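Data block below; observations after.
Shown here: the complex without one of its protein chains, the others still in place.
The chains carry the letters A, B and C, assigned in the order they are written, with residues numbered from 1 in each.
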Amino acid sequence: VNLPPPKVGAPARRMSRSVRKALALCHVLESERGELSATRLAAEVLSLYKGFDLAGQREFFAALMEDFSPSPKEIVSAAADYAEQPTAKNLAVLQKAVEPPRRELFRRLNMAPGATVELVQMRRQLLGQLKANPEWEPMSEDLAYLFTSWFNRGFLELRRIDWRTSAFVLEKLIEYEAVHAVQGWDDLRRRLASDRRCYAFFHPAMPDEPVVFIEVALTRGMAAAVQPLLDPASAVFDSQQADSAIFYSITNCQDGLRGVAFGNLLIKQVVEDLQNEFPRLRKFATLSPIPGFRDWLKTNRAWIERDGRYEGLFASLEYPLWPNDAAHARRLEEQLIPLCAHYLVLARAKGKPVDSVARFHLRNGARLERINWMGDTSVTGMRRSAGLMVNYVYRLEELERNHEAYRHEGKVSASYDIDAMARKGEPATGA
Amino acid sequence: VNLPPPKVGAPARRMSRSVRKALALCHVLESERGELSATRLAAEVLSLYKGFDLAGQREFFAALMEDFSPSPKEIVSAAADYAEQPTAKNLAVLQKAVEPPRRELFRRLNMAPGATVELVQMRRQLLGQLKANPEWEPMSEDLAYLFTSWFNRGFLELRRIDWRTSAFVLEKLIEYEAVHAVQGWDDLRRRLASDRRCYAFFHPAMPDEPVVFIEVALTRGMAAAVQPLLDPASAVFDSQQADSAIFYSITNCQDGLRGVAFGNLLIKQVVEDLQNEFPRLRKFATLSPIPGFRDWLKTNRAWIERDGRYEGLFASLEYPLWPNDAAHARRLEEQLIPLCAHYLVLARAKGKPVDSVARFHLRNGARLERINWMGDTSVTGMRRSAGLMVNYVYRLEELERNHEAYRHEGKVSASYDIDAMARKGEPATGA
Amino acid sequence: VNLPPPKVGAPARRMSRSVRKALALCHVLESERGELSATRLAAEVLSLYKGFDLAGQREFFAALMEDFSPSPKEIVSAAADYAEQPTAKNLAVLQKAVEPPRRELFRRLNMAPGATVELVQMRRQLLGQLKANPEWEPMSEDLAYLFTSWFNRGFLELRRIDWRTSAFVLEKLIEYEAVHAVQGWDDLRRRLASDRRCYAFFHPAMPDEPVVFIEVALTRGMAAAVQPLLDPASAVFDSQQADSAIFYSITNCQDGLRGVAFGNLLIKQVVEDLQNEFPRLRKFATLSPIPGFRDWLKTNRAWIERDGRYEGLFASLEYPLWPNDAAHARRLEEQLIPLCAHYLVLARAKGKPVDSVARFHLRNGARLERINWMGDTSVTGMRRSAGLMVNYVYRLEELERNHEAYRHEGKVSASYDIDAMARKGEPATGA
Partner (left out) sequence: VNLPPPKVGAPARRMSRSVRKALALCHVLESERGELSATRLAAEVLSLYKGFDLAGQREFFAALMEDFSPSPKEIVSAAADYAEQPTAKNLAVLQKAVEPPRRELFRRLNMAPGATVELVQMRRQLLGQLKANPEWEPMSEDLAYLFTSWFNRGFLELRRIDWRTSAFVLEKLIEYEAVHAVQGWDDLRRRLASDRRCYAFFHPAMPDEPVVFIEVALTRGMAAAVQPLLDPASAVFDSQQADSAIFYSITNCQDGLRGVAFGNLLIKQVVEDLQNEFPRLRKFATLSPIPGFRDWLKTNRAWIERDGRYEGLFASLEYPLWPNDAAHARRLEEQLIPLCAHYLVLARAKGKPVDSVARFHLRNGARLERINWMGDTSVTGMRRSAGLMVNYVYRLEELERNHEAYRHEGKVSASYDIDAMARKGEPATGA
């Protein structure tokens, strides 16, 4: 390839040699001239990119922003034409003018073998630098725009993960699991035993990379605590006796796909598949963390401390051995559960529930079913929610109704008990 | 699903019930509310669509144009804001304003199982109605925009087609082959014998539908005539003795993908793969039709008849038995080959070669190598080009150079012989 | 390989060079020395064998009989030792003495890639020469002994054949179908439509070669005639409405596996699989030919003609146009059906039913359910059984009982109607 001459008159940009080379190849690739050799050019650019350190990535991103953004002049001119004559042709010209050349560049980069993984990786690295360079946001959005199209549900493949899956993929599960970390292969093996199910979405162009995965336990009765489920030494339950499917972990694997949602699709699909495989299942529920509860307690310390019902609460919580002290623990349970119900059902930030996990499941149309004392006694569980966990129930026939009520009225669908407790947990009059 | 009430005040549209239903579902699907049930809604819409007759399709297309086009008012307003303040945020708003809601609708329709095939089909049917309804062009472009993204080379899978392929796919080859029709299974079997290769691109979401396929014969010497290659009774050649790979047919299978090009990528890939499998291959060439030659002769009849060298040409061509008359045939050969060289190398329409097949291969960087007398003696071959065929040679190392010269200077890369003949074939001075 | 010297003193055998070479390689292969290079040696022998014409095969078979038979002297000596002292050790020696070295030779020949197909072929050719060389029977039995072990049900794979199957395998079906010949690909396609099922057993070492296959039609009511099932233009029935599965063809594909039975295993397996896939199926029945009926009529012409009930029968049958003559046909139907019932239920040869197809299904435990007039109007059907066909019903729960009764008491399990007719069809007293 003969690289194009540097732009005349442009101020010299400080770029390392390999960034300069990658950029020059990008220019060829994005031009009509690159069409014929796109596969090779794309592979070269991505190979160079992989060699960049953080500084190199920074130079590269900055240059892409500079060289492959839409031209304001063209946009303004096309917009003016359209304003004057809103014809289909003028609209097409305007559409073309606002489309960042980066998108076409990224589309062509994707022609190299294995490129999709690399582009998802590139966005991950871009997101990592967004705080320092907020002006790159549009480029991140361009990638997200493409990913939304490429990772369309119609292209995703649901695969069951079990002990017959390749070590290559299983290793990824160990690496990615974010909710309850996998402690090595024996732990993983237990999570894939015959009373468990694990499913993931895969994209055909990334056959070894799960996009999102979910872990399910088949149980009798709705599980209230996660440690028994995570115990590698626990006995394997006869799945034919199960009446409940407990979703105890759902993990988005690809940071680079942030904002391109799949979790809700996966849950719905898995509920349907499990119903077919086990017609006796009566309940589909999560066993979920409440990540923001203790932070919220702290923020609301003022009124809680003023409320007689919660006397001594904060002192008790600070006493590290309270879980071993039955009286302490009982007292805390009586105080925390109504507060937690209040937190989940009534507390709001920007009009939405404060808790991020609650927002996810409620938006999906699930309903808050039960708060579980000592549900997660891990260090993290204690630190984030004093050990509390919650079950969200997925009933296919009410998902859409709940979803609508949540979106339009902000209504939190909850069981009678939780609703009642939430109201009880409210600040006393005058608080 | 509770369908939304009809728009108040809108003039009643005449639509059959099922079109009305499909349209209502489209509105739900495209709204946020549809997110949760997208898969099911999409499946319902596509199922209704499949039941539409031509009139129903027409109603549906018209309604999609009406209801899911961008709002000129919003565009103009966003354009004005941008013109005043060309910020990233205003650009994003403008981008959103010009993006037709149809695109998101089509993206969501694609979430149903098997939807991709249906959407490709939908565009095929849309294209069929474009002549009568040119105002639907933007909708066709929206689908093309999505297809370009979805059918990215990085997502296409190259598969070899042979006698081990499923009858399901083989049947599609018989159905789609457009260059030299397949005369049943015996003919197909011969085309997949050990001295032949057939490759196709497939998309993971359409595993039984080839996107484009190519047929190759492994030969000794560059084949000059296609009938021997098509003869089901011809002897199978020992492919290890081959020094040439002859691409004698390339077929785009999906009319709905018109304008989304793959043929050039397929040829390049196949050249590379064959080089690996058969290191002794020295020549990669097509054996191609010249579809526009006789039409061009007619159009240029005036000057040709004036030119003494071509005396009697048209009369001879009209004599149906000339191929059986050696003297006639020899005379015609002497006259037609220089004219054909002229037609391929020098004749221009809008600055480009007149012949559509020539345009395709020249744009790919191939070079015109040889014109073959009696290359295709089928009825079609005689009618379109008086039996002439041409070999285009693909040399990987010169593709890019030829492509550039073709695009920028309109240069037709041709062998010395053809170049010389083309000049000889030119109208005599004064013509 | 250094071939061993010719046996001293042995009379010169007249063998072509390549047979001599193959034989010498067999000697090396069968010896301990051949162990290390067995794969290569076996491949060479089989490649030579494939080049033999009939005469070469004859020489080769004769030589194998001569050189690789057990030694009578050794047998007699080992037998004497055993008679004197029937110890485990002496038994082992005797077992070794009676085992023909051919078996080990064939086992080692099987080590070459693709050898199993070749050995099955070899037995087919051997069987073809058995009539002329009955002394080779033991060698055919040695192969059968090995095949019984190799083609154990535990090693066979049941595969469904449909339009997604490779053309390679489908073509074999067209080639092998012996009951109702397949008239090309369109006919085959109809036989694999959604209201049909086709299953085959495959052996892992012969992945492209079906061992036995069965064709099933899903119907409403028990089919009485085969031509409607074979009609490529017949409408496809909605298989979810079916209450019957009709086995209308079962074909053993490999002549070389004669005597190694699979048909009964296949039918049982398919009945079980279909019951799982279509719980509404109530009846599993064949629609079978009666190949020996008209031959039997001829053989029994004497008494039949004497019996007043059958007056004019033979004359009518000889009148070729009787199927078109309603009166004739009705009369024949009244006469032939009782005779056919008699033939199937009561006629015996060597204590067993005369009809070979009847023997097969009755031995499997099926029961004779119905005789069908004009069941097969093809030339063959008319010639063999005057167009009659029969349904055998497979009821899983009674197969074993019927099988036992058939084997021990020779009892033919039949419907009440057929039983009654069979008795009516019997020769009149004194006949």
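One rule holds for everything that comes next: contacts are C-beta pairs under 8 Å (C-beta built on N, C-alpha and C of every residue); 3 or more make two chains touch, one makes a residue touch a chain.
All values derive from a computational prediction rather than experimental measurement.
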Contact set of the excluded chain (shown chains only): A, C
Listed residues C:Pro204, C:Pro279 or C:Gly351, member touching the removed chain: C:Pro204
Listed residues C:Val45, C:Leu146, C:Leu192 or C:Leu317, member touching the removed chain: C:Leu146
Selected residue (touches chain absent from view) among C:Val98, C:Ala178 or C:Ala315: C:Val98
Among C:Gly51, C:Pro86, C:Gly259 or C:Gly312, residue touching the chain not depicted: C:Pro86
Touch list for subunit C against the chain that is not drawn: 1, 32-33, 35-39, 70, 72, 75-76, 79-80, 82-83, 86, 88, 91-92, 94-95, 98-99, 107, 110-113, 115-116, 135, 137-138, 141, 146, 148-150, 152-155, 157, 204-205, 264-265, 268, 364-365, 399-400, 403-404, 407
Touch residues of subunit A, complete complex, unshown partner: 163-168, 170-171, 184-185, 189
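Throughout what follows, only the chains that are shown with their structure count from here on.
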Copies subunit A and subunit B touch via same or different residues, half shared test: same
Turning angle required so that subunit B lies on subunit C, C-alpha fit (0 to 180°, nearest 5): 180
Distance from subunit C to subunit B - Cα centre to Cα centre, in angstrom: 51
Subunit A and subunit B: spacing of chain centres that average the CA atoms, whole Å: 40
